[in-house]
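And then chain A:
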Amino acid sequence: MSALDYLSAALLLLGFIFSLSGAIGLFRFPDFFTRIHASSVTDSSGAVCIILGLALQTNFDLVTVKLLFILFFLLLTGPTGSHALAKSARHGGLLTIPECQEKAKDGVS
Partner candidate 1 sequence: MTVLIDLILLAMLVITAFRIIYIKDLFSVVMLFGIYSFLCAALFVTLDAVDVAFTEASVGAGISTVLMLSTIAITGRKEKLSLHSHTFATLIVLLTGGALIYGTFDMPLFGLADNPVHEHVAPRYIETSPTEIGLPNMVTSVLASYRGFDTFGETVVVFAAAIGVFSLLGVRGKPTELLAQEQGLTQHKVLRVVAKISIPLIILFALYVQFHGDFGPGGGFQAGVIAAAAFILYALTFSLRKAVGVVSPRFVKYLAPVGVLLYASVGLVSMLNGANFLDYNVLAADPVDGQHYGIIIIELGVGITVFSVMLGIFYAFAGQVEKANVQ
Partner candidate 2 sequence: MSLIFEHFNHWVVVILMMIGLYIVITANNLVKKVVGLNIFQSAVFLMYITMGKVVGGTAPILAEGVTQYSNPLPHVLILTAIVVGVATTAVGLSLVLRIKSAYGTIEENEFQNKEDVI
């Protein structure tokens, strides 16, 4: 194995860890906003690491260029999707957990 292979393996592993942590966070976090924070880790950092790792495995030809295009699109659309989702939830009146607690306290007093 060459140095490039090791680098690619490390990137793939890192991508795996990011994706896994995103998935675990999606299930374990308590409310919508923290969950979307976890899931956006998967589609930004996780995807970037995995695609760069795959790009190092190619022969640096057309396939590499295609992978970089995919990376560009993912970087463009992934965060936008998360942002739009969170913003719509906010506009729809969804509150974070501290805000809910505050509201409940105000309601009592």
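How these were chosen: all candidates are chains of the complex that A comes from, given by their letters.
In the analysis below, a contact is a pair of C-beta atoms (placed from the backbone, for glycine too) under 8 Å apart; a residue touches a chain by one contact, two chains touch by 3 or more; residues count from 1.
Computed from a predicted model, the values in this text were never measured in an experiment.
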Check your understanding: Pick from 1 or 2: which one touches chain A in this complex?
Key -> 1
Revision key, fill the gap. Within their complex, chain A touches candidate 1 through residues 73, 76-77, 80, 83-84, 87-88, 91
